[in-house]
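Let me give you the structure first, and then I'll get to my questions.
Excluded from the complex is one protein chain; the other protein chains are retained at their positions.
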């Protein structure tokens, strides 16, 4: 997994139907780079989070084939 | 997911049969690099878009095994 | 997908049995880096091609589990 | 696989239910970059380890769809 800090949130009104409703957070990844990750935990700006990627992220969604390849799976204790 | 800006469109007459018909957009990715992504939403040049990659992208296509590993899944509101 | 220019061809006599027979082309990828991609289209040196990667590439082969994780899926029109 | 050195451990009290209980180790990867990997072997700080990634890592977990995309699969002999 990779670790990063939440730096904002994005909205996407024009989207494909299979994208689940929920938070899309901008995360600055340790070592550089920015990802937009789906957030099932309700994290806040400034929080340090743990992200899983690829089909492993999509596996979190049971109903249809969610097009999510970056998922926040935890908030890291005492990281801030 | 990754975020980027649409910078053009490409065409590929000589292609494998399983590549679905539809827009192939050149996207300049945040942080550097260029991807060619399949566009199911009809995005325009200059639009900021959200891209999912790998087998998660291919999962969008139900009929046959589409050889698509980069898919535009949304346009980001107020990004431009 | 990624885009690149064909810069040569490689041969591999000593290989695992599941690697299908066919062209293995050296491709210089836009933005840097070199990949060796399986070519089902008969592309030539200097041609600009579109490549899909990972399990999406392997999905092109129906018979057995081809160990191919980079596949040329199209040649880009008017790119040269 | 990639190789790296264990440089610490992280804890994540606030997490999604499918993240298995077990060690989450910070690993400094050869060539640069940091990963957080699930550790089924009880490795210690300073140990040089072998990591597998993506859905291959998640395949280690049989019960539910563990959201783990980086897994320590071995400790490298005489590396330290």
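Here the chain labels run A, B, C and D in written order, and each chain numbers its own residues starting at 1.
What we mean here is this: a residue touches a chain if its C-beta (ideal position, glycine included) is under 8 Å from a C-beta of that chain, and two chains touch if they have at least 3 such contacts.
Values in this document were obtained by computation on a predicted structure and should not be read as measured data.
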Residues of subunit D (touch criterion as defined above) contacting the omitted chain: 1-3, 30-31, 40-41, 50, 52-57, 59-60, 71, 73-79
Interface with the undisplayed chain - residues on subunit C: 10-16, 18-19, 24, 26, 32-38, 54-55, 57-58, 65, 67-70
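Note that only the chains that are shown with their structure count from here on.
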Geometric centre distance via CA averages, subunit B-subunit A, whole Å: 19
Per-residue multi-chain contacts in subunit A, two or more chains: 54-55, 57
